[in-house]
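Note that this complex is displayed minus one protein chain, with the remaining chains in position.
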C-alpha cells in the first residue's frame, strides 16, 4: 500500500484524494492545505488525517509519497522539500511560471534520487496515447504534421487568470507536452499568435483568450495548436497526426453513444464531456496507477520534471513570439 | 441517338424527360399523357412533340423506345402495345397491382423479343450497389442477415393511397427488389406485420403506414425490411448486409458535408436529401444510361420484367401474411 | 455496508465479486460455488470467506443479500431459498428455462417481501437508457418502430449451448427485456425466424445461430430484433427507436476514439469492446449500485422477477413461432 500525503485540497486535489481512496493500492495518509477547512473536508470524506503543516506531512514516516496539487506558486518549494525528505512526488503541472525558479529547483533536487512524476494527464488518455503509439510503431510513416485542438468550455475567474501566467503557461502547456509526447522529439522553433475575442478584461493583463501556435521539430515535422478559452459546445480535445503512410486522429469523447435525428439535424451526437475532470477521468486514474508503480515498484515515471521544464520553455517561447511577431528558436539547455 | 416517346408526364415523367433532354445520347421525340396539358408542358420545356395518342406514338418510326411513367393501372396495356410495336421499354415500377394481369402480360409479350427494363432505381444507387458488389465478391463471406430501412418523408394524398395497392405493392416493392438484388437469390418465406400509427384513414381502406417484414432465402439468409410512411427527419434509406466475414452498410446521403456543433448537439449532420427525386437523382441518370445501352447497343437490361413480377409476388405474400399472421411460402412459378 | 453472499463464482460471478469488493458501499461476505476451487479463488482474491454450503451462506446473519450468478438451472431454488431466508436478491438472467418452474417460484416466494432484482444489465447502460429516457419524455413522439441489433463476437462451447435453452432464452432474452423497457408496454404478438448459418452442430440440437424477431405492442408499435452468434467485427449492440417526432439511436462503444485514414479506408474506427464484460462494465457497476440502494435504502428494484418472467414468456413465444411459422399471441397471465 502506497501511503500518500496530499498537499493541496482544492478541486483537483479533492479529485485525486477520491481516486487514491478508491484504490486498493494506496491509502490517503494525510491532507494539507493552506485553507484548513478544505483540508478537513477532504480528509474527513476519505478518513484521512489533516496534516498541521507541510513539514509535519513530510516528517511522517508513514508517508511514502506526496501528491502536490496546491497553487502553482508553491510547487517548487514543495517539490524541493519533498525531494529532500525522500518522498516520491506526483506534481500537478506546471512546475512553476518562472523558468529560473524551475532551473533552480532542478539544481536543488539534484542527487536526491527521488522520483518525480508530472501531472500531464493527457499522456494517459487512451485515445491520445493511441495516437502516440501509432506514430511510434510507424503506422503513419514519418510524422509530418501534428494538429492539436484544445478549447476550454469556459473561462476561469479573472482572479485566477491574473496569476495563471497567461494562456501559454496555464493552458497550452498541456498541448506543448502532448506535442512533445507524440512527436518523440523537441520542437526547435515556436511561433504564436493570439487575440482577445472573448473576455476584454484579459487585454488589460496582457493575456489572450484565443491563440494559435506553429512549431517546427528537428525532423522538419510541423505542429499546429489552437486554443480557445470558451467553446460553447464544450471541452474540445482533438489530436491529428499526419504522416507519409496515413493519418490517425483522437476524437472527442461523450457521455453516451446516443444519436438524435430530427427535422433540423441528423445523426447529432451528445454534448462533450464537460471539462478535464470528466474528460480525463480515466486518464487521472491511469496516471495515479503509474505513480503507484513508481513508488511501489521503482518504475521510472513516463513523464517527469524534465518534461515540465521543457513544456515551460516552449510556453515562454510562445509568449516571446506573440510579443515579437517572430518565430523563436528554442534551446533547452 | 436514342429517340424516346415518353408515356406519362406527371412528376416522375417530367423528371425522366429532363434527364433524356439533358443527355447527349438521346432525344425526347414525343410526349403523351391522358392530361393533354401535362404532355404539352413537358413537351414544350424540352422541345418535343405532343403525341395525340399512344397509338400515334407507337406508330412513329422515329421512336426507338418508350419510357412508361403513367399511372400503374396503364402499365400492362402500354407494355403490351409497345412490345408489339417493337419498341424497347423502360417502365416505372410496379408492372401492375394484379399478379394475374402481370402473368397475362408476360404471356402476351412472349416472343416479341423487345427488351424491357424495369424502373427499380435503387439498384443504380452507388451506395446500395456497393453493398451488392461487396456481397457478390465475397467481401463479407456468406450473407446471413440483410436489413433494409426505408421510410418516406411524408404521405401521399389519400386519393393516391386508395389506388396504390397498399404499402407492400407501392412502397415495399422497392425493398423487395433491393433484397433480391443484394441476396442474389429469391426469398422463399415472407412474414409481415403492420400498424396504422400515422394516418388513421388508412385503416378504413385496409392499408397500414408502419410495417415490418422478415423473409428467408434458400441459403438460410434472413432479411428484415422496415417501412414508415412518415419520417420527420426525411427520406431514410439504409441497407446493412451482415455476413461471416464482416458487414457493409449503405448509409443515408445529404446535400452537403456540413457539421454543426452547438451547446445542445455536437457533430450534427445536415438534413437528408428530401425524397426519391433528390436522393436517387444520380441513380435515375444511371438507370437511363443503361437503357440507352440497351436500346443502342443491345445490352441486356440488368433489371427487367421478371424482377418486377417477382417483387409483386413478394408484395402479395406480405399482404397475405399480414392478414393471416402466418409466414407465407413463396412460389414464383 | 451491504454484506453480500455470492452464489456462483464463474466468469460473471468473479466479475460481480470484483465490483462488490471495489465498492465503498458493500463487502463480499462469502462465496459459494459447487466447484470449491472456484469459490476459493474468488474468495481469496477479495478477502472473503468460502461458504461451505448455500444453507450456511443463507443462515449467516451477517449476510444481507445474495447475488446469484450460478448456472441457470439452480436459479429458482436459490431464489426460493434466499427469499425464505429473508435475503435481498440480485439474480442473473434468466430466472429459469422453464416457465412452469418460474411460475412455481413466483408462488413459492409470494409474501416473503424480499426484494428481487434481475440482472438485465443492458437497462443500466447509459446509451440504451438514454433511448428509453428520450422515449419516455416524448422526445420522439409516439414510438412506432424499435429495432434492436444484438450480435455476439463468438459462440459459446457446444456443452453450454446444449443447456442454454436455445438462442431465444439464452441470448434474445436480453433483447426481449430491452424491448419491454424501451416500449414501456408488453408485446402481444411475436414472430420469429431462424437459421443455422454458423455452427452446423446447432441444427442437431434444434437451435439456431441467426435469428430475426418481429413483435407488436398494444399501441401498434412494431419491434424488430436481429441476433447472430458470431459477428467477426465484435459485440454489436445497437438500439434504434423511431417515432412521430424523430429518432434516437444507441450506437456501439469502443475502447478509444481513435480514427485511422489509409489508402484503403478513411475515418475507420476502433474495434468494438470485446463482449458483455467490457461493453457493459459501467452498466454492471450501476446495476450493483442500484442493488445497494435496494438493500440499504429500501429502493424498489427497477427491474425484477416479473421482468424476468415476461422476458421468458416472450422467448417461449419466439420458439413456438419459429416452429409453427405463425405469429404467436402472447398472454402474460
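For reference, chains read A, B and C in written order, and residue numbers begin at 1 within each chain.
The working rule: a contact is a pair of C-beta atoms (placed from the backbone, for glycine too) under 8 Å apart; a residue touches a chain by one contact, two chains touch by 3 or more.
What you are looking at is a predicted structure, and each value in this text was computed from that prediction instead of being measured.
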Hidden-chain contact residue, picked from the options A:196, A:281 or A:296: A:196
Absent-chain contact - pick from A:71, A:145 or A:282: A:145
Across A:56, A:99, A:158 or A:214, the one contacting the chain not displayed is A:214
Looking at A:226, A:255 or A:278, which residue reaches the missing chain? A:226
Chain C residues that touch the omitted chain in the full complex: 232-234, 252, 254, 260-272
Interface with the unshown chain - residue positions in chain B: 22, 24, 126-127, 130-131, 134, 139, 245-253, 255-263, 270
Mind listing the chain A residues that contact the chain we can't see here? 142, 144-145, 147, 149, 151, 189, 191, 193-198, 210-212, 214, 216, 219-222, 224, 226, 228, 230-233, 242, 244-247, 325-327
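In the analysis below, only the chains that are shown with their structure count from here on.
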Which one of the chains is closest to the middle, using the mean of its C-alpha atoms? C
Can you identify which chains form the pair with the largest number of contacting C-beta pairs? B-C
Rounded to a whole Å, what is the gap between the Cα centroids of chain A and chain C? 40
I need the residues of chain C touching at least two other chains; which ones are they? 245-247
